[in-house]
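Just one protein chain is left out here, and the rest sit where they should.
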Amino acid sequence: MDPRPSIIATRFARIKTVIAVASGKGGVGKSMIAATLALSLAKNHRVGLFDLDVYGPSAHLILGASDLQPTEDKGLVPPRISNVSFMSPVFFTQGRASPLRGSDVTNMILELLAITQWRKLDYLILDMPPGIGDETLDVIRFVPNCTFLVVTTPSKVAMGAVDKLLDILQELHRPIIGILENMATEPSPIKDDITKRSLRYLGSLPYDPSLEAALGHPEKILTTPFGQSLRRLLPAIERYETAASSNK
Amino acid sequence: MDPRPSIIATRFARIKTVIAVASGKGGVGKSMIAATLALSLAKNHRVGLFDLDVYGPSAHLILGASDLQPTEDKGLVPPRISNVSFMSPVFFTQGRASPLRGSDVTNMILELLAITQWRKLDYLILDMPPGIGDETLDVIRFVPNCTFLVVTTPSKVAMGAVDKLLDILQELHRPIIGILENMATEPSPIKDDITKRSLRYLGSLPYDPSLEAALGHPEKILTTPFGQSLRRLLPAIERYETAASSNK
Amino acid sequence: MHEWALAESILAAAEKTATQEHLKTIKELTINLGELQQIDRGILRFALKALADEHPSFTKAKFVFKTEKSQFTCNVCAHTWDYKDLKKTLGATEAEAVHFIPEAALAYVRCVRCGSPDFQITKGRGVTLATVKGT
Partner (left out) sequence: MHEWALAESILAAAEKTATQEHLKTIKELTINLGELQQIDRGILRFALKALADEHPSFTKAKFVFKTEKSQFTCNVCAHTWDYKDLKKTLGATEAEAVHFIPEAALAYVRCVRCGSPDFQITKGRGVTLATVKGT
């Protein structure tokens, strides 16, 4: 018997809200949004950020978390950066390529879920990889009370992949906070589709050419037009949480 | 014994050049480049395009290949669109979400490699998914004489993932045609890194706002600034092939 | 008729085994047919015989088919079921897709107990070459 799944509920017992920033599509800004959301929420909440993209982990680059390592205390305690408790596969692979098969990915994620001591958090943000593969299926299967913040761009090609993730999440009745449109154009070509699905369109984030220079500098990211737009959308995200808990 | 790997060499025997359009990173334009490259080469070569992104297949959206199906003749014969022989997982999943574990992805790819009758081709273009997971490992393992065209954007975040793919390909001495910089900015922040790796910088493709409207219309794509820039880079790609075959 | 492509792969694999084991004449191949792929035995046998005829070492080969019952196991609730249950929910187009690519089942089928799409094909997926006998 694999003992790891049995302890996950305990590890998540003191985490109020888990938000998986997901998409199905790559390169739409999941990591930018996950990291920036964590940084924004950390201004007045206890926040964790968990990078689940084992092939292309990015959150550490965005946060500028270069020399960090977890500490050991009855498990692994995530290091803190800019007030965010941060866990990433890079702590174990040291930036080397990780040519993992699907079952290795599942094992890596399960191990991290079992040994990471997040302690008390208001929010744990999961930075998801693209696809509906092992990582996504494992989050659906193992992470208790996970809510989903789905990111897309206005492109037909992105929506092609995003639609598939939404199909699965809706079929499985997973809580979807809403859809965030990144690098948006006017008018939004996706709003209608989202309404047809009875999902919430949370708003849009502009294409922001100043973002690249801010990578690695958390405080700078928050002051970019991108960071400020995301901050303005926080109430919409928090509103969902309130609604969800009052439905319980 | 799994009989499928034994027949792959036969299936590829009459394909002159296999080019995997890969990156490690999602959303950098692999599918746009793979499809447009196939369309451009098809003007005076026999060309196939194989979509290996089982979670977010996009090539059919770019080609506007909606009602196509393979035909049966001693295996599956890819349908032709705009002079390109085209194979995609969508022919079997009908646009439904494919929540596959890694071993399922491997099985799907092996099955398609074993039963697809590409016949005689000058070029087979593989549209790769992001990551260094099952698909990439399977292509490295099973596809004979595969060359790699690696796509990136100028972003640090993209290069973080691309570097890992390049590490693996160079470690394994796989033929890398070169690196294509998509949605490029001036000056290129990646040229130096590529030279340090003794790899070829093939050139850059502009961010092209007119591309979205051309999706689904092959002839239009070829006349966009993106399509025309890519066409100008064809000689650099073909030069590699010539060099490679004269080395044999 | 995509069974022809599978027949080619079976003979290619058998040839490889024959070389490894220094067999010159192949007498019998045992082939396991996973139930999920619903291979047409008649067509497969026809293709194997036609291909074998062109192959000096295979002209006298006998082909023995065995069906491997299918089994699906849910990763979430551990329930198991088989092709019989699955068939009811597949239309003709879906069944044909699964015939070509068994993993297409994951796009169409759900755990019959808990509804999850996260299940494994634990038995009877496709074609395998079980034994190669010869001298």
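Quick notes on this structure:
Order of writing sets the chain letters: A, B and C. Residues in each chain are counted from 1.
The rule we apply is simple: contacts are C-beta pairs under 8 Å (C-beta built on N, C-alpha and C of every residue); 3 or more make two chains touch, one makes a residue touch a chain.
Note that the coordinates shown come from a computational prediction; the quantities given were computed from them, not determined experimentally.
In the full assembly, the chain not pictured is in contact with A, B, by the touch criterion defined above. Summary of contacts with the chain left out: across A:Asp2, A:Asp67 or A:Glu186, the touching residue is A:Asp2.
In the complete assembly, the contact with the undisplayed chain comes from A:Leu112, out of A:Ala34, A:Ala65, A:Ile81 or A:Leu112. With the whole complex as reference, residues 1-7, 10, 72-76, 89, 91-94, 96-101, 104-105, 107-108, 111-112, 114-115, 117 of chain A touch the missing chain.
By the touch definition given at the top, chain B reaches the unshown chain through residues 137, 140-141, 168, 171-172.
Note that in this section only the chains that are shown with their structure count from here on.
The centroid of the Cα atoms in chain B and the matching centroid in chain C are 29 Å apart.
Residue positions 96-101, 105 of chain B are each in touch with at least two other chains. Counting partner chains per residue, chain C shows two or more touched chains at residues 75, 117-118.
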